[in-house]
Every structure is written in C-alpha cells, then in structure tokens.
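Data block below; observations after.
Apart from one protein chain that is not included, each protein chain of the complex appears where it belongs.
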Amino acid sequence: MSGLISLTTDFGTIDPFVGIMKAVILGISPKTRIVDLSHEIEAQNILQAARVLSASAQWFPKGSVHLAVVDPGVGSNRRALAVKSDGHFFVAPDNGILSTVLNEKSKIYALDKPKYFMKNVSGTFHGRDVFAPVSAWIAKGTPLPMMGTQIYDPILLDIPKIKTDKGQLTGEVIAIDRFGNLATNILQNDIVKNFPPSSELIVRIGGKKIAGPFSCYNEARPNTGACLINSTSVLEIFCNRGNAEKKLKLKVGTTVTLTEKH
Amino acid sequence: MSGLISLTTDFGTIDPFVGIMKAVILGISPKTRIVDLSHEIEAQNILQAARVLSASAQWFPKGSVHLAVVDPGVGSNRRALAVKSDGHFFVAPDNGILSTVLNEKSKIYALDKPKYFMKNVSGTFHGRDVFAPVSAWIAKGTPLPMMGTQIYDPILLDIPKIKTDKGQLTGEVIAIDRFGNLATNILQNDIVKNFPPSSELIVRIGGKKIAGPFSCYNEARPNTGACLINSTSVLEIFCNRGNAEKKLKLKVGTTVTLTEKH
Partner (left out) sequence: MSGLISLTTDFGTIDPFVGIMKAVILGISPKTRIVDLSHEIEAQNILQAARVLSASAQWFPKGSVHLAVVDPGVGSNRRALAVKSDGHFFVAPDNGILSTVLNEKSKIYALDKPKYFMKNVSGTFHGRDVFAPVSAWIAKGTPLPMMGTQIYDPILLDIPKIKTDKGQLTGEVIAIDRFGNLATNILQNDIVKNFPPSSELIVRIGGKKIAGPFSCYNEARPNTGACLINSTSVLEIFCNRGNAEKKLKLKVGTTVTLTEKH
C-alpha cells in the first residue's frame, strides 16, 4: 500500500459530495492521503474519466488506490468493481470507466460483501456508501478476494481505434482541454510501430496539413496549427500562444492522419 | 478530537483565501487533516452553507471541527461563534449559518479571547484571523469555555417550514444542484410522520403530478419529472438522464405537495 487514494468524479465542487466521500475514507483509514484528480468530469462522460485514469495512475507510487465515480447507473443492478492492475488498485462502477487501465493480467472483483460498505446503502450515492469505504479498506490492506468475487467480463468502452492503410495512420480527436489543445487517439507507440525511426512525418487534421511534430510548444510558429507528442505520450494538436480548438475550428471526432514525407 | 477540520466558504477557488486559511490552521496544528466541503457557496448565501453543513457533518468522525465562513457582516460587531452540537464542533459567524445544526442541547460560545486569534485582526478577513486559528485550537483540544462566553440567543435563519392540512403535506423547492436536481424542504421523516407506512403517495410540483417516489434514479422513465428520497434523506425532484430544473422549468420556491392515493 502507498497510503494514497486518488479521486476522479463528475460531482463538481459546488456540492459537498466529494468532501463527504473524504470524510468516509478518513473515518475508516485516518492516515490515508487523498489526491483529487478531477471532479469536473463532464456529467456522465465515462470516456473522459477513463482517460484521466490512464494519464494519471502511472505517476502515483505502486499500491495506490484510484477511486473513480461517474455512475449514471447508480442504484441499478450494475456491478461495483475493485481491480488490481499493473500494481495499482482501482475502485469504480462496472460501466467501462476502467477500460483504459485493464489488461489481460488485471484481477477484477465484483464487490458483494456489504461488511465493507456503509451500513445503509442508499440508491443514489454509492460514491459515499460503497466506493469510498471499499477504497479505504483496500488502502488499509484488505485483500481484494475478501471483498468480492472474481469476474472476467467487465464492461469495456468502444474507444475509437486507429487505422493503418498503405503507409497512412488514421486517428481522430478524442478530447479538448481548457487551453484548447486537442488530444488524439494516436499514441507515441503507434507512431514508433508504423514509421521508421528517422522518418519525417506529415500530419493532417481535417485534411489540412499542420506543422510538427515538435518537441515543445515553443518551437512552433505562434498562432498556427501544430502538433507534438504531449506529456502523456499522446499526439496533441495545439497553437503556440493560442487556442487550437478555436483557431482551427476543430472538434472531438475530427480525423487526423500521419504519412511519411518522401 | 478526530483530527479533521472541514471548510465551507463562499471564497471561491480563484483567489488564495482558502489556501491562506489552511496555512494558518496548519501553522497552529500541523497534524490536522483538512477536508473541503465547498468553497463555491453563492456569494453571501447563508442558507446554502447551512444546508451543506447539515448534509455533511454527520459523515465525519465525532470530534471533527466544521469551519463555515459566509460572512457579509465581517468587521461589524456580529459575534463569532464556537459550538458543540451532537459530538461535532462548529466555528462560524453568528448570522444563521449554523441554524441547521443547532438544537436545544447545543453549547454555544461567543468567541472573545483574542489570544486564540491572529495577532492583528483585520476588518475584512476573519476567516484567516479568527475562524481558522480558533478551529485549529479546538482541533488541538482547547475546551470551548476557555475560548468564549456561553450564549443562548444565536441568530437563526427563517427556513421555510412544511405545512400539513387535511392529509396534504406542502413544502417547497429550496435548492438546485449542478445536475439540475431540486432539493425540497420535505424530509423522509416528515413523510414517515404524516402518512401510514404502506401508503401510495401522489407528488405534485407546481401543481403538476410527477412519478415516484422511486428508490433510485434509474427506476424512473428517462426525461420525465420524478422524485425520490435522496442520499441526505431529503425529497428530491429529478429527471433520469436529464436536467429537471430545465425540463420542468422549476425554481427555488416552487410548491411541492404530497397526498395519499385512495
């Protein structure tokens, strides 16, 4: 155990929901340190939360617990999961939110032992009544097999996949941050696998050529469309000292292609 | 003492006011753990802060300190209070913000011992100069009677009360959250007291019948007005997978009635 629990929710910070979850966690495990990843996931945007988890978990010490609650199905019969994957623990509803952190070696448990929940589980706030106490018990060292039953069929999101055809790699914009930078579904690894190391690349977005990939924002000419491999190893579209989303009129779903210059 | 202090303010998170209060608390009581409930209380909305306290305090371990600063009268001669109520401590200006957590057994003290304040108390930021240091001293175990003089006339908000007449229970919408769900002033307890256990209820809002009460959001037909007893035991109006505020064009003050189906 690292003693750390991270939180990712769509609860916002106006209402006290997140603070109440922290009260429950610290009531069970007083020495746990809690780190907020985001509570401003767009309401019910499971993919956005999944991307936050995959960008963030690796920076925590092994043995950290990552609690994620974007839960449109709260109170229905959707399962609640606790997972061990790559040395990290994840606690979340079974709705695809863990799609980005699961792999063939992950151990996945459906939580079914009410002794690790709050006494009266409401129909509307499992973040407080199920996920917070379970996370605290894991942070205290409770083994997952004591808390649930192993399953092999977690729900997975249908995340858009890249395509490769005749030397062209095709992906798309999948998220936009507050600076107007656009993340694609193309990873550094995809580029390494599909093009020779020294190849010069041509990147097009919505059919239009943009500059790069650069190694930092400042290398690009101000206020023109450009790209780089960002700090989470993702191909990102940006405008140096500007807002790429507005400047280039791009949105989630816009096609991005890479080809080799000859 | 639980070692926990919760914070509720209308200071927002753009300016460093909350961080400065935390610096003061940790300077006095370095081992205290601080939990934010909300810093986005609407400017000077004392009722909203009072509702955050009553929904949240019970989830903290007994002996926690709850600091609440929504303080339009800062620098005037309004009193500053420290309270023990139901095993929890509360520190706040005397302006009604504690209305929801006070009862006939609460011990209420007007803070009048400057040795527990910062050296130079400003006229504009008692959160930093009075409430933060007092909360830290309480978290360290200082008894309330050493910090102030007991009083019996705290200011109380005029919170709208439910009415019951000829088998009809009448309340109103008193708050709206970011998902567009509407909280009423009708508690689970009010329903239990006024209707037989097995009775089927008809709920009307603004005169219009809505479905429910359900036991979770997912039981209701999508995008229609519905209600349930929410996770804080309050009758709440919602739209499954939609925004009830916009869908039903409701606002704070709209009348809600419950009658028994015959």
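In order of appearance the chains are A and B, and numbering begins at 1 in each one.
We adopt the following convention: contacts are C-beta pairs under 8 Å (C-beta built on N, C-alpha and C of every residue); 3 or more make two chains touch, one makes a residue touch a chain.
These numbers were taken from a predicted model, which means no experiment stands behind them.
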item: Contact residue for the chain not shown (choose from A:60, A:117 or A:131); value: A:60
item: Per the touch definition above, residue among A:21, A:37, A:244 or A:258 touching the missing chain; value: A:37
item: Contact footprint on chain A, counting only the chain that is left out; value: 3-4, 6, 8, 13, 33, 35-40, 52, 55-56, 59-61, 64, 177-179, 214-219, 228, 230-231, 241
item: Residue numbers in chain B that touch the chain omitted from display; value: 12-16, 18-20, 22-24, 26-27, 30, 43-44, 72-76, 122-125, 128-129
